[in-house]
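Note that one protein chain is taken out, while the other chains of the complex remain in position.
Every chain is named by a letter (A, B, C, D and E) in the order it is written, and numbering of its residues begins at 1.
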Amino acid sequence: MKTMVKQMEVGQKITGFFVCASKIVKVDRNGNRYMDLRLSDASGVIGAKMWDVNDADIERFAGHDIVKVQAVVNSGFRGAPELKVEQIRKATAEDDFELEALLPVSPRDPAEMEAELAALRGTISNPYLAVLLDEILTGEMYRAFCEAPAAKGSHHNYIRGLLEHSLSVGRVADAIGSQYEDVNRDLLVTGAILHDIGKTMEFDYTTAIDYSDSGRLLGHIVLGERIVADAIGRLEDFPEELKLQLLHLILSHHGEKEYGSPVRPKTPEAFILNHADDIDAKANVFAKKRAGTDEPWTEFNRVLDRFLYLRKVEE
Amino acid sequence: MKTMVKQMEVGQKITGFFVCASKIVKVDRNGNRYMDLRLSDASGVIGAKMWDVNDADIERFAGHDIVKVQAVVNSGFRGAPELKVEQIRKATAEDDFELEALLPVSPRDPAEMEAELAALRGTISNPYLAVLLDEILTGEMYRAFCEAPAAKGSHHNYIRGLLEHSLSVGRVADAIGSQYEDVNRDLLVTGAILHDIGKTMEFDYTTAIDYSDSGRLLGHIVLGERIVADAIGRLEDFPEELKLQLLHLILSHHGEKEYGSPVRPKTPEAFILNHADDIDAKANVFAKKRAGTDEPWTEFNRVLDRFLYLRKVEE
Amino acid sequence: MKTMVKQMEVGQKITGFFVCASKIVKVDRNGNRYMDLRLSDASGVIGAKMWDVNDADIERFAGHDIVKVQAVVNSGFRGAPELKVEQIRKATAEDDFELEALLPVSPRDPAEMEAELAALRGTISNPYLAVLLDEILTGEMYRAFCEAPAAKGSHHNYIRGLLEHSLSVGRVADAIGSQYEDVNRDLLVTGAILHDIGKTMEFDYTTAIDYSDSGRLLGHIVLGERIVADAIGRLEDFPEELKLQLLHLILSHHGEKEYGSPVRPKTPEAFILNHADDIDAKANVFAKKRAGTDEPWTEFNRVLDRFLYLRKVEE
Amino acid sequence: MKTMVKQMEVGQKITGFFVCASKIVKVDRNGNRYMDLRLSDASGVIGAKMWDVNDADIERFAGHDIVKVQAVVNSGFRGAPELKVEQIRKATAEDDFELEALLPVSPRDPAEMEAELAALRGTISNPYLAVLLDEILTGEMYRAFCEAPAAKGSHHNYIRGLLEHSLSVGRVADAIGSQYEDVNRDLLVTGAILHDIGKTMEFDYTTAIDYSDSGRLLGHIVLGERIVADAIGRLEDFPEELKLQLLHLILSHHGEKEYGSPVRPKTPEAFILNHADDIDAKANVFAKKRAGTDEPWTEFNRVLDRFLYLRKVEE
Amino acid sequence: MKTMVKQMEVGQKITGFFVCASKIVKVDRNGNRYMDLRLSDASGVIGAKMWDVNDADIERFAGHDIVKVQAVVNSGFRGAPELKVEQIRKATAEDDFELEALLPVSPRDPAEMEAELAALRGTISNPYLAVLLDEILTGEMYRAFCEAPAAKGSHHNYIRGLLEHSLSVGRVADAIGSQYEDVNRDLLVTGAILHDIGKTMEFDYTTAIDYSDSGRLLGHIVLGERIVADAIGRLEDFPEELKLQLLHLILSHHGEKEYGSPVRPKTPEAFILNHADDIDAKANVFAKKRAGTDEPWTEFNRVLDRFLYLRKVEE
Partner (left out) sequence: MKTMVKQMEVGQKITGFFVCASKIVKVDRNGNRYMDLRLSDASGVIGAKMWDVNDADIERFAGHDIVKVQAVVNSGFRGAPELKVEQIRKATAEDDFELEALLPVSPRDPAEMEAELAALRGTISNPYLAVLLDEILTGEMYRAFCEAPAAKGSHHNYIRGLLEHSLSVGRVADAIGSQYEDVNRDLLVTGAILHDIGKTMEFDYTTAIDYSDSGRLLGHIVLGERIVADAIGRLEDFPEELKLQLLHLILSHHGEKEYGSPVRPKTPEAFILNHADDIDAKANVFAKKRAGTDEPWTEFNRVLDRFLYLRKVEE
């Protein structure tokens, strides 16, 4: 069984699969080349060095490859573990590894999340919307929806982050909507489930989470609107007004044009969805930060452009 | 009993009290002066004219005064009613009128709202916060909190709008907060109840809703923070951390500095309160717009800088 | 034959069809109601009054209706003509009028523009793009493309404005693109022709030019991208890269997110198309302004936020 | 006596107290650990290395501690001095060092500044304002006002920077105000002295200058307004109008909401104070830059977002 | 002698010269034309009507002409005076009127201001700058500098406003500069005197204050820099560094590029001049507002985007 990065201890000999997060060839004082590497799996990242390498060693794999590594755990900077690599090569189709173990994943249990999704879908009583969810969330798209990350950086940036985030936005939107009469709850919750569906096409996440070409050239908002509009097109008698408002929810969920929504919210459900999405993104940032430190303040957070305060009031 | 503006019919003779919303003296083609007036009560505004007036007539009252009016209801523009004034003078302390009937008021029942507030306060189990609410929401401040408007224009701009809005933000914030672990619910709900407490001092609303001098020179955010900080100062042993985070909630609830918050949200509760406040303001705009029209689109809304879509999807 | 607004002279009796641009019922000093109207046709707008009207007169038509009018041309403000209406009613399906004469139209000849479009399409040598244009610009969509306006206000805001603008952007983009190697001319010109195709669905223009519901809720950029993507979906073997870059052209042609493009230009063709679109919009503003005045400066132009200088240097 | 960082010369043996500005444990090629340190005192910062350290060495102190160091001055990068540390440990309460010597301080003489402050207070003839200054600037608050820095980075970011800056803003505001009739000079100068009083609570500056929790969560503007409002509350008969305008000065002195003022200047004195504050901040930047270089241009200045030109015109 | 607008009383017969600020021909209920005019002189504006006019009456003058008027003062709106015009025609070269009396002028005495300017120039001890001021402020340019307004709207928008403003900026800049060592006082004061010299060419102010063509196409900042650079070019041996810094002062005095400065301040003198200019503009707004009302608050001020507070604290 693979030794995860987080569990390594100085002195161990390890053999296993990693993602090569970066690879730089350097030259030491004696003129000999060595490789300065960063290797990652789902639990974290570790530095690694392979000394006195030749062309064959270097060409055996590239940055972003999944690699098989044999190494010893040394003591590096601040006494923290660092790998001294003995052998390294690109993984092949024959190799037996679990992708699962290599990329960061949602802290929530997959089966539990899928059950929650099924339950949430079960609460949609509008027959058109229920059928539409069945039409979209099936087969390959269903699997992609359950696996994809919700971002490259910032929030829910890990495998199954999209599902975790979509469920959470669904719950928050529902909680807000239920405070107001005249909010169409089924429309709102369906919009919440589907708002980021375009992210299934925005990211490549085979060995790392990065944007796809269509992600950068078209964007997940338009990609998502297309998925939903196409599915509606395959159904019969889907009400025109319902379609218009649902597509509006997806297109407007970033709230402002400068954040990438080609139209801004113009219905109560659209305003609520925009807020629920934003709240959940920030809540995820807090959850990750509090999990990683006991300090009262985070480092400066560039996305939110501020320091965050993590200390809890004792109840 | 006073005939309300909304119930007037052409041909009626009426006598009653109104707020003089505007008063302009004009001259007709024959060189005679007349007064072109707008009179309002809680139900709306009506145009009024008093013909052939002299200096004494004109000086009998001023714009923004509460006035006693005797008039006949004529048919004016678009066949809509207009008053032909026979007598008008400023109201005096001896006059018997209800302020209640003169300014626009919240559509919600006052007793029901006060009961809801009492119930919500009853859910606060943190003893410091419960005592703090008792310390602030009592006597004159309690009455002001139950009477004040929440705005001059935009949302909840009517008598008891502050109470209606504060309750609603409390419910929404609670609904959101309950979706996340690690949110201090009592802190959040107390912050929601008190977030706009400074508006008790920001507005004058004796004959119209307008800003007070301190409202314009200091702003309701700082005024509110002062009310809460002073109340905490009168209590013993209030925990320092709790105080800091509660004051932060009040100061940061507008979300961004350009919206008047001297600090931006840095805790989970502060982010949630900011969103709850914003959502409720927009929901009130929709509620008012839908109540007043059957059109699918509103007129262009300057505050939100867009047209709003009012058509509901049939469920 | 209809007397156009621009040709009316004081003393004429006229009978004809107009768009009722606005209708307000007012009351004169004697308490009698009259209708204060603005009537328009393709040549301009004229004020009109109908005196001493009753409920039946008033209900005979509504604002924005096409109306049949019998009237006398009087001298109104500044001696300019004004209609004194004798009879007015809503037009019916039996009436014989040309919509053409009622809404403003492009100054260019329709047949000439359609010929220019055919010629431009003939220059596209890439077989996929040529077929795609055939797929889209046919039948009802072709007619809509040739009739639609390009805007409600600002530039090319008249019938056939979309065609006029699309051709012009095509010419300008082609002229720019031909200055640079490595620009794919067929891709660029096809993008230019189709960049605003969504406007066929963004506007209603039966009796006035205004936004449709889907225009406001989804926007012409997404509507246009959908038209092109759906057409590509009906073709076989359309190259994936070509599709991606063409859709990118349409989505990014407003240049910045705050102007409604969900993605910003990332290819040379996308940058050029964005500039060509912008140049042509401004050139149309100048053309309209110079046509209407001999003054050296325009009135303050709100869209461009400046005064424009119209004086030409003598060559 | 302590050898200051600026006076160290290669070859010296030194023993003394420093602030440990940063501490990183690294590993050399042979696998031995060493500490890479930066040590500072009021005169500047110097690099330091301690080779072949063990756990006990490393745990003897932490970053930001005040440390006692025994070392030799070596020649490091560019021939500049670097310390080779022989012994290092955290300072204790028994140690005999002057905090004064460890943090950067104002270039102005403390006694001279206190005398200037006393003189400036003596010019306030309005009795309420004179008494208010006595009420605030006394005891612990007076000491804090005389010691605190005015910033972490940017301008007057050193011990006694607040006093230096407040005096300077007082002089500049007075100079401007005296050019205009109708400016209340006593109000303006009092506002200038007190405008940043909240900074006494915004910063911690025991071993380094950094924000306090309340500094980040409430901000110095609100903290300062509270100090002044509380002091006024302890006085009798302080005129209401004077209080309102003085608090307005403090709240609005950043000039714009996006710079953290919850209200913007609305009185002549408030506009002048805002300008005086801004001018003095920039003048301090120039003074520091000219002191440190003979180059005509500064490095790119991020805060001001430009290069500054330092060359003086010869008179 | 001319009766000024401010001194007119109901019942007077007046004959005199005015600027026709606006002229609209209207039609009364009986179909007769009348002219609705606004006439102004240096003391203010008054409404005027001429009834039952014919083509000859109307063509006798145009908007913005200086006109000779014979009229009776009637009581108009709110009992305020209004002219009933009996005769009106365009003024001719033979007419004997003082332009002085027709356009608004600075409240300061012209001779006093010129004396102050001479005194200020006398304080410049740098020989190059003293000679430069002599070179520029002479002959026609000197007269223009003493007559021109400083703006069309906003601040110092009256004849001799440029001189009044330039002197005031000179005094304020000098007062600020004298608080700092290392500020070149002569450079700063010369820059202050000349900073708006381009306004002599930016405005036409023969019958009203409006922009010239070059004012709109080139702007007063570049026009002013040209005047100074050309004058320096005519002098011998003017030091290059002094020239560079003086031109920088003029180009950068608006402070930010978005306010029209092609470069932003980069020297201490440039920062100070920018602030002095801004302070003086705002002080002039307050002075004008306080002169015209006893209300505590101004109407909403669009340029400053806020209400201003006019109440003075009693000393």
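Note that a residue touches a chain if its C-beta (ideal position, glycine included) is under 8 Å from a C-beta of that chain, and two chains touch if they have at least 3 such contacts.
Only a predicted model underlies this, so the values are computations on that prediction, with no experimental measurement involved.
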Worksheet entry | Chains on display which the left-out chain touches in the complete complex | A, C, D, E
Worksheet item: Taking the entire complex into account, which one of C:Leu187, C:Leu218, C:Ala231 or C:Ile250 touches the absent chain?
Response: C:Leu187
Fill in: Option from E:Ile24, E:Ala115 or E:Ala229 whose C-beta touches the chain left out
E:Ala229
Response to the item:
The one residue from C:Val10, C:Ile24, C:Ala62 or C:Ala283 touching the chain left out of view is C:Ala283
Worksheet entry | Contact residue for the chain not shown (choose from C:Ala175, C:Leu235 or C:Val303) | C:Ala175
Discussion item. Even though one chain is hidden, which residues of chain E still touch it in the full complex?
Written reply: 213-214, 216-219, 221-222, 225-226, 229, 244-245, 247-248, 251, 257-263, 266
Discussion item. For chain D, which positions touch the chain that isn't shown here?
Written reply: 74-79, 296-297, 307, 309
Worksheet, complete the sentence: Against the hidden chain, chain A presents residues 24-27, 31, 33, 213, 216-217
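The rule is short, and it goes like this: only the chains that are shown with their structure count from here on.
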Worksheet, complete the sentence: Chains adjacent to chain C and to chain D under the stated definition are A, B, E
Worksheet item: What's the chain with its C-alpha centre farthest out from chain E?
Response: A
Practice prompt. List, in ascending order, every residue of chain A touching at least 2 other chains.
Written response: 245, 248, 266, 307, 309
Worksheet entry | All chain pairs that touch each other | A-B, A-C, A-D, B-C, B-D, B-E, C-E, D-E
